[in-house]
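Only one protein chain is missing from this complex, and each of the others stays in its spot.
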Amino acid sequence: MRNGPEDVTSFSNRARAWATADLPEADPSLYEGAFRTNLTEEQESAEIERERQLQRMFYEAGFAGVCVPREYGGLGLTPDHQRALNGALAGYEFPARIQVPTFSPCLAILLEFGTEEQKRTHVPAILRGEELWMQLLSEPGGGSDVAGALTSAVRDGDQWMLNGSKIWTTGAWWSDWSLCLARTNWDVPKHRGLTVFILPLHQPGIEIHRIEMLNGSREFCQEFLTDVIVPDSDRIGEVDKGWTVGVRWMFHERLLYESPLVTFASSVSTTFASASYSALARAAGRLDDPSAQELVGEARMLDVVAGRLQQRIGRGIGAKVLSDQAAAIPRLFKGTTSARTRTIAFELAGTTGGSWTAADGVLAERGLDYLMRQTGCIGGGTTEMARNVISERILGMPRERSLDREVPFRDVPRGPSSSPTGRLGG
Amino acid sequence: MRNGPEDVTSFSNRARAWATADLPEADPSLYEGAFRTNLTEEQESAEIERERQLQRMFYEAGFAGVCVPREYGGLGLTPDHQRALNGALAGYEFPARIQVPTFSPCLAILLEFGTEEQKRTHVPAILRGEELWMQLLSEPGGGSDVAGALTSAVRDGDQWMLNGSKIWTTGAWWSDWSLCLARTNWDVPKHRGLTVFILPLHQPGIEIHRIEMLNGSREFCQEFLTDVIVPDSDRIGEVDKGWTVGVRWMFHERLLYESPLVTFASSVSTTFASASYSALARAAGRLDDPSAQELVGEARMLDVVAGRLQQRIGRGIGAKVLSDQAAAIPRLFKGTTSARTRTIAFELAGTTGGSWTAADGVLAERGLDYLMRQTGCIGGGTTEMARNVISERILGMPRERSLDREVPFRDVPRGPSSSPTGRLGG
Amino acid sequence: MQFELTEDQRSLRETTARYLSNTVPVDQLRKLREHPAGYEEEYWRQGAELGWTSLLVPEERGGGSLSGGGLGDATLLAHEFGRHAAPGPFVPCNIAAAALGAEDPVGHGQPLCDLLAGSAVISWCFSEASPQGHRPEGLSLDVSVDGAEVVLDGVKRPVESAAQAGHLLVSGRTGGGLTQVLVPTDAPGVTLEPMQSVDLTRRFWVVRLANVRLPLDAVVGELGGAGAQVEHQLRLALVLLAAESVGAMERAFDMTVEWAFDRYSFGRPLASYQELKHRFADMKTWLEAGHAVTDSAAAAVDAGATDAAELVSVAAAFVGEYGGEMLQDCVQIHGGIGLTYEHDLHLLLRRVTLNRAILGTPSLHRRRIAELLVEQEER
Partner (left out) sequence: MQFELTEDQRSLRETTARYLSNTVPVDQLRKLREHPAGYEEEYWRQGAELGWTSLLVPEERGGGSLSGGGLGDATLLAHEFGRHAAPGPFVPCNIAAAALGAEDPVGHGQPLCDLLAGSAVISWCFSEASPQGHRPEGLSLDVSVDGAEVVLDGVKRPVESAAQAGHLLVSGRTGGGLTQVLVPTDAPGVTLEPMQSVDLTRRFWVVRLANVRLPLDAVVGELGGAGAQVEHQLRLALVLLAAESVGAMERAFDMTVEWAFDRYSFGRPLASYQELKHRFADMKTWLEAGHAVTDSAAAAVDAGATDAAELVSVAAAFVGEYGGEMLQDCVQIHGGIGLTYEHDLHLLLRRVTLNRAILGTPSLHRRRIAELLVEQEER
C-alpha cells in the first residue's frame, strides 16, 4: 500500500523493472499496422486467450487501469503515469488487441455514466481481463447517421426488450459484454429518443454473424437481436437521454490509442510502419529511382505529420484550448493519409501489386491492401462526417439541412423501401 | 456567284490555295497559350488594328462568316466547311484575338435572337472587322450567380435607361459594341425579370476601368454605366425574358473555340503548348530524371485527354445524344487540367519558379503563371458551377436549395451590407 | 465506347452483354473464386462463337471485323467484360489471334483455328519482372537458333491463364531483334508456377522456360524481325485493358449513382449532398474522358496513325490512374458495405486494379509519354 500518488519517475522505473523481469519479449512488428487478417478461428481464439492472461498479469503486477479510480480496482494515477507505462513496454508483449474498444470507449463510458453498482461489477472484471467489451453502435441502415438507430428497446416493467440489428463490431464473437444504443421513443426527434444499455453478448436472443471483407478478413461482425431482455438496472444514463452518452461515446471512440485508459507500447506504430516504404522501394529495385524516392518520402512525410498533428490537437484538447470536436481534425488527416500511403505502397509494388507469389516478400499482397484502402476513411466515422464536424462545429459554418431534426423520428424519410442491394444483377 | 453550296473538299482546296497565296505566314506560337499580357497599350491597339485588317481580308476573299446566312454577308455553309477553313490556316496569320467573344457568343446571340434589322446592321459589320463586340454579363457582386444581375434598365417610353456595373470584360477598351444583361423587373423571381440589350461601348455614360491582375495583366475591364440611354429597338428578345437569351448566351460562351462561328487555325493549341513541358524539363536539366519525366508525361496526358474529351462531348451534343448542358464536362476538365499543368510547369522550374532572370528562358515567369493558376477554374463560369450543372442537370441529382428562386428579386438575401473588402487591414 | 454504333456493333455488344449476364452473374463469379482456371471451358467456347476471338483476325484467316476497325469492335466486347467483371482470357487470346492472323507467310493454321473456335486457349508471354520488362525493347528472354531448333531461355510473368493454354506465344530477344515463338505448354523445359491476383477470376502464372527446344517452324513470323509486331500487340492489349477498365468504371458509377439516390442519411438522399454531388460530377467527367481517350487510341491503332503510340500510353496512364481513384471513391460513398465480400462493387474494383497494374503502371506510361514527346521534338 503506497500512501499518496507515486511520482511519474519512480512509477516509470518500477514499470520498466517489471517489464524487463516479468514480461515476455515480443517483436514490435507483431502489433504493427492493421491486425493480421489471415488467422484461423482457433488461432484467433488462442491469441485472445493469451491477451486475457497478459491483462491479468498487468492487473496482478499493479499496472492495470492506471487512470482508473482505486475504488474500482485501478491505480488512480494520471495520464502521465499511463504514458510512462506505455513507454516502458517497448519490445515486450502486452494485451494490444483487447484495448480498443474494451478500455476505450466502453470502460470510459462506464466510468463516466455507469451507476456505482455497474462500476463495481464490471470495471474490476475488465481490468482483470475477464470481461472483453464491444460496442453495439452502428446499424446496417444507418451509415454515418449513428443517432438514427432503429434498434428498439421497449420497456416492460423493470426490464426492456431489445430488437434490431447492429453492425461493424470488431470481434463480437470472442467478446463478453457490450454497450448498446437503442431507440426508446419514436415520437420525438431522433436525438431525444435514445437510451444506452449494457448486455452480455452470448445469450439466446443474440445471433452473431461474421462479415467477410473483400480481402478475406473476418474481423467485423453483425448482430441480430431478437427479444433480448435487459434489466433496467443495466441501463446507462437516463431513459431517452442516450444521446448525451452517445456524444461522449463517439468522442472516446475517436481518441483510440490516445486514450489515457488504453495501454499501448508507445514504440509501436499503429499505422503502416514507415520503414517499410523504403523496404518496398528496395524490393522493387527502385531505391535509386527518384520517382520512387518521392513516393517513399511522401508516405513517410504523411505518417510523421499525422503523428505530430495528433499530438498537437491532443494537447490542445487537454489544455481546453480546443473543444473535444477538434478530435475530428487528426481523424480526417489520418484517414486520407492511410488511403494515400496504401496507394503509394501499391504503386511501389508495380506489377506485383496486381499479381504476386509468396516469394515476392513485402511486395506481395500490397494489391489487397489497396483494395481495402478506404477502410481508414470509413471506419470509426467517415471522413465526410469529420469534415462536417470541422466546418460546422469548429469553424461555425451553417449546419447541413437535415430533414430529421425537428420531426418525430417515426416520420423521418428513410428512402425507397426497396433498399439497394448493391448487386450487379443482370 | 456559285450556285448551290460548294462541297467541303473544293472549299478546303480554295481555302488552302488562298491562304498560301494571300495570307502572311505566322509562327503558330504567336497564338499559343494565354495571350501575352506584357504588351503596352500602343502595341495592343496595333495588334487589334492588325486583326481588324485580317478579318477584312477574310471577308473580301469570301472566307468570313462560313456558317452565317448569306443574307447577312456570310457564306451560308456548314460547320464542316468551317473546320476545313480552320484546317487551312496552319502556319498563317489570322484574326485570332477578336474571335471570342465577338463571333461567339455575341454574333451567335445576334443571329439567334436579333431582329431582322439588328442582324442586317451588325452582322456584316462584324464580318468586315468593323465591329468588335464584348459581353456585359458578370457583375462585381455576382460571382457565379449571373442571373442575379443588379444592373438595372428602366423603361421611359421607347427607350431604356441603364445603371450599374459590369466586370470581367476582355478588352472592353478596344471593342465597339456590347451585349448587356440587365434587370427590368425587381418584383418577380430573378430569372423572370431580366432583359438583354445591345449598346455601343464608347459613349459618355460608360466609364471603362482596366483591372490589373496580380501578374500585371490588364486584359480585363470593369464598366460603370450611368444613365446610359438605349433605344427599345436595341433590345434583344422580349422584355423580362432575358434569361431565355442568357441560357443560350452561356452555352455559346462555353463552346469558345469549338463554335462553328469561330475561325481558328486547328493547328494552334488553345492550351499551354505541350511540347514546352519537355522543353522545361530540358532547361531544368532534368530530362533524365524520372520524376520530371512523370510530370512532363502527366501534363501532356492531361492536355491530350482534354482535347479528346472536348471532341467526344462536342460530337455528342451535335448528334443530340447529349444535352447542351454536357458542355460543362469538358469545361470542368479543362479547368482542373490547366491548374494542374501550370503547377507542373512551376514544379519543373524548381527554384527558378520563385526568382529568375531573363536569361532563364522558358523557366522564367513560370512562377507568375502559377500565381494565376486558378484562372482556368474561374473564368467563364467556375468549375464549381460546372459541377453543379453536371450533377443536377446531367445526373439529375436534387438541386441545391437556393433562397432566391421563388421570391421577388428585391427580397433576396444579399448578405452583410458591408461587403468584404478582401484587405489584410490592421 | 462511342455514342454511335453501327447496327452490327450494337448487336455484337448486346449479344455478349446478354450472354455474360446469363452465364456469369455475380454469384457465379463468387463461385469461380475457387475454380482453378477461373472460368468454365464451355463458357469460353460458347463465347468464342459470339466472336470473342475473331475480331483482330483478317477474314481470309477465318476472322473478320464488323467495321473494318477490328480493335474498335473488340473494345466493345472489352467494355462488356469490364461491366460484368467477366472471366476468361479475353486479352491474351485476342493478342495471340492477332499475331497468328498477321503471320506472313501463313503458318500455324490449326492453333489459330482452335483459338477462333474457342476450343483452345493460347496465352501471350510478354512481361518480364525487370523494371523495363513491360516494353518490347526491355525484353530479355533469350531466343536463339541451334541447328534446326529454336531454343528459349528465360522467365515470363505475369502470364494469364498459362495453365489453361495449349500453346504460349512467347515474345523474346534474338540479338538486337525480337522473335515470337509458339510454344506448346507441355514442351520439355516449360514450368508453371501459379500466382495470386487481386482479381477474383483472372489467373496468372510465372512461366519459366529452361532450354526449351522446338523445331524452327515454331517461330511466328520472322526470326529477330518481330519488333514491330510485338509493339503492335502491346498496343492492342493496352487498349483492350483500358476499354475493359472503362466498362468497369461505368458500371461502378451507375451502381453508386443508384445508391446515392436510394440511400437516405439524416432524412435526405445522399444524392442531395453537394459535396457528394460534386464528386459525382468529377467521376462523370473522368468516365467520359476515359471513353474519349480509349476510343481515340483504338481508332488510332486501327488506322496506324502516327500518334497511336502516344494515345495508347495516354489511355493506359489516364484510365489506370483515374479509374483507380474513381472506384475507390465509389467504395467511399458506399461506406463499410462497399468493402464487404457480399457487395458487388469490389468485383469491379478488382478488375480496374488488376488492369492498372499489368502491362505497365500509369507511372511507366507517363514516362513513356514524355519519352515520345522528346523524340517528337527532336525529330
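As written, the chain order gives the labels A, B and C, with residue 1 at the start of each chain.
Basically, a contact is a pair of C-beta atoms (placed from the backbone, for glycine too) under 8 Å apart; a residue touches a chain by one contact, two chains touch by 3 or more.
Treat the numbers as computed from the prediction; the structure is a model and nothing was measured.
Novice: Based on the whole complex, identify which of A:A147, A:L332 or A:A349 touches the chain you can't see.
Specialist: Touching the chain that is not displayed is residue A:L332.
Novice: For the chain left out of this view, which of C:F81, C:Y273, C:W286 or C:Y322 touches it?
Specialist: Answering carefully, the residue with contact to the hidden chain is C:Y273.
Novice: Kindly note down the residues of chain C that lie in touch with the hidden chain.
Specialist: Residues of chain C in contact with the hidden chain: 273-275, 277-278.
Novice: Residues on chain B that touch the omitted chain in the whole complex?
Specialist: 138, 140, 143-145, 148, 167-168, 211-214, 216, 220, 284-286, 289, 291, 339, 343, 346-347, 349-357, 364-365, 367-368, 370-375, 377-379, 382-384, 387, 400-404, 407, 412-416, 418-420, 422-426
Novice: Spell out the interface residues on chain A facing the chain that's missing from view.
Specialist: Residue positions of chain A that touch the missing chain: 274-275, 277-279, 281-282, 287, 290, 293-294, 296-298, 300-301, 304-306, 308-309, 311-313, 315-316, 319, 321-322, 329, 332-333, 384, 386-392, 394-395, 397-398, 400.
Simple rule for what comes next: only the chains that are shown with their structure count from here on.
Novice: Need the CA-centroid distance for the pair chain A / chain B, whole Å please.
Specialist: 53
Novice: How big is the gap, in whole Å, between where the Cα atoms of chain B centre and where those of chain C centre?
Specialist: So the centroids are 41 Å from each other.
Novice: Could you list which residues of chain A touch at least two other chains?
Specialist: 289, 291, 401
Novice: Do you know which chain C residues sit against two or more other chains?
Specialist: 269, 363
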